[in-house]
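For this depiction, one protein chain was excluded, whereas all remaining protein chains were kept in their positions.
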Amino acid sequence: MTLFRHRMLETGKEMAFEAARMALDSAGLERKDVDAVVLGSAPDAFDGFHMKGEQLLDGAGGFRKPYTRVFVGGGTGVFVPIAAWWHVASGLADVVLAVGEEKMSPLQPHPQYAFWTIFDQVLERPLGVTLLWIFALEMRRYMHVYNVSEEDIALVAVKNKANALDHPAAQLPARITVEDVLKSEPICAPVKRLDVSPTSDGAAAVVLASEELARKLTDTPVWITGVGWNVDTTYWTNRDLCYPEYLEKAARMAYKMAHITNPRKEIDFAEVYDPFDYKELHHMEGLLLAGKGEAPKLTREGVTQRDGDLPINPSGGLLGVGNPIAAAGVMKVAEVFWQLRGEAGKRQVKKPVNRGLAQAWGDLMQVGTVVIMER
Amino acid sequence: MGYSGFSTVTPQLSFKEMMFEAANMAYAQAGIEPRSEVDSFICCEEDLLEGISITDEYMPDQLGGAQRALCTISQDGLNGVIQAYMQIASGIADIVVVESHVKFSNVLSKRDLHSLAMDPYLERPFLGDGAPLVALEMRRYMHENGVSEESIAQVVVKNKTNGLKNPRSSYAANLTVDEVMRSEELWSPLKRSYVAQPADACVVAVLASYSKAKSISEQPVWIEGVGWFSESSWIGLRDFSRALYAEGASKMAYKMAKIENPSRAFDFVEVDDSIAFKELQHLEALGIYQKGKAAEATLKGETKEDGSMPVNPSGGSLSVGNLAETSGLARLLEAFELLKKKGYSRALVQSWRGVPTSTASVVVLGV
Partner (left out) sequence: MGRLDAGWHGCNNGEVKRLKFAGTPISPEEWRNESVFFKKEEFDLKYAWDTGYAIAKFLEGLKAGKILGVKCNRCERILVPPRMFCEKCFRKVDEWVTLRDTGTVNTFSVSYVNNDASRREKPLVVAVIEIHGASPGMGILHVLGEVEPSRVRVGMQVKAVWKPENERVGAITDIAYFKPIEVM
């Protein structure tokens, strides 16, 4: 993966290249060994490109190869490895390069602006809606239904930014307190500045190989044993935002494939999508890693710290490492990979780990994408 | 399969309603209940063609995909079919629905839109909306292969005539080679009549695993081979005289379908003709004709509907209209119907993502 920063000199193609090259190097492979390339990148509006998948293909290694871009909003980052998975699992490819890339900085005056165009042209855009609104509305609903305080939620931001201090590519690592979060500038109440992950540029890549080949390439392969994805109805104002049903469905799809019946016990740690701090809690519950309304308790008790029983976001998550949308999801998959192989350095969780989960979310509170990885 | 639209404007239907109509048609034909029987949905769209960012958000409901495994790919509809194929082959799904739609009539700034697909530093300043690029390629192709303008005009005549019999055509016409060649020159040697004009449409396809297909349909059309390939986004790295991207895609598909001699393997082919000369270029890249021979064959009438190698019997994009990412899936629809209607046994469908891309998908169909 590349560094994640607010603005980078490299173009999208260059970032994709750096990440792809790094991934190939670590697998000991060359581009000629790659059978197909899958790229993920979120809205073209950021870069000011139409069909940006085509523009990025050379950087991602797709030159004169079968190449496809997938796009499920924020869920893309974890969806790219899923798409790469079905390339290999179908038998059509032995080696697939999965790249997540995002360049949000080109949009002026601020990348936030692109998110206005994700809303319904007739019923929502005229109100001047921004993406922050629906996060704030969802956060308020979650807090109201389960009686969760802003302090509880702030604990997640504190944990993840601290975790990110040990991530070499991190954009906003920091040692902050709950008080800092509560006092930070209100953006869209109850969302405050330190509750939110930044907009970023960055890229990350993973290499998938068939079973036979993976065993030849490395002594410690990490297997994808479960994949799941789900999209809920467009009408987000008709849903109770306190609980992500679509994520539960995506998770169940993955758990079924991986033969997991008790996720809380059988998943050792998880990289859960945290563009906002409350989202980590929301998603933990949707993933069935915590009961409804219980995630804040687990956080308060330290269960989700790196030395806890269910480490969540040991990487530092989006809050700490950064949020170049599609790349962030692939970063999480990379983290699970590194953790399972014991290669996460200072970020390594304390307990021995055999099975991890990476999850992303996207669209209008709609998409859940889940990948389960095992040693 | 199902469809809706296929006209130059569709003001009575929003894109969601268009999708609902097409999906209903497809489900009725397949006899399936989407809410309980479909395992996965794949939508093929580009954000900026819709005017929405993250088009994925607006896809589920009208396909029956709410709270289901649905995804969007930024690739054309035929590639969506290939992704569906892989999903089924991987075992994660038995029935997959593929959808693509376009409402060009809603895009007011087409020129600006197309220019946004170019590299901003090296290409956009010169290539505007892509027409000059096409013209450059056309000239090189004609020069290297000794292709006359008449043969290209003949492609237009043939396809627009074919389209007269296709109710889905918006641009079919009875033209002569002379009339075609007299049309306005856009960027020499590219003339207006050589370019397919935009239209609106939605196409939905239902794919199923081998065992499921047999239980659903008495006469399924099988996918025997798939391939897809991208050359490069850098125009300077491309070989203008041949469509390498189509070649690469077809090699992959032929290998899978165990086809050694493509020139004799198919009853008919549906290839991309969104720019008339491209039909010839694609035919050669796909191995249907040897390099430089497609023009001659066209002039001789071999590629007519009743010829020895019918090419684009549907009328192609020149008749039906340029449907952007939906074109490939629309061709699949034509091939699907024609295979069954005429009792043919094998067809080839190829798509190209259009200017300024060099990406193609290929599917071999058999009955």
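Note that the chains are named A and B in the order they appear, and that numbering of residues resets to 1 at the start of each chain.
As a convention for this text, a residue touches a chain if its C-beta (ideal position, glycine included) is under 8 Å from a C-beta of that chain, and two chains touch if they have at least 3 such contacts.
For clarity, every value in this text was computed on a predicted model and none was experimentally measured.
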item: Among the chains presented, those that the missing one touches; value: A, B
item: Residue touching the undisplayed chain, where the options are A:39, A:57, A:92 or A:136; value: A:136
item: Residues from chain A at the interface with the omitted partner, ascending; value: 1-10, 15, 18-19, 21-23, 25-26, 48, 108-110, 112-113, 115-116, 121-124, 126-130, 132-133, 136-141, 144, 168-169, 185-191, 201-202, 204-206, 233-235, 237-241, 334, 337-338
item: Interface with the undisplayed chain - residues on chain B; value: 10-17, 20, 34-35, 48, 51, 60-62, 64, 66, 103, 105-109, 112-113, 116, 120-121, 124
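Here is the rule we use: only the chains that are shown with their structure count from here on.
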item: Centre-to-centre distance between chain B and chain A (centres being mean Cα positions), rounded to whole Å; value: 34
item: Residues of chain B that touch chain A when the two form their complex; value: 46-49, 51-61, 65-75, 79, 83, 85-92, 113-114, 116-117, 119-120, 226-234, 237, 244, 248-249, 252, 256, 353, 356-357, 359
item: Residue ranges of chain A touching chain B (in the complex, touch as defined); value: 13, 42-45, 48-58, 62-73, 79, 83, 85-87, 89-92, 114-115, 117-118, 120-121, 227-235, 245-246, 249-250, 253, 257, 362-364, 366-367
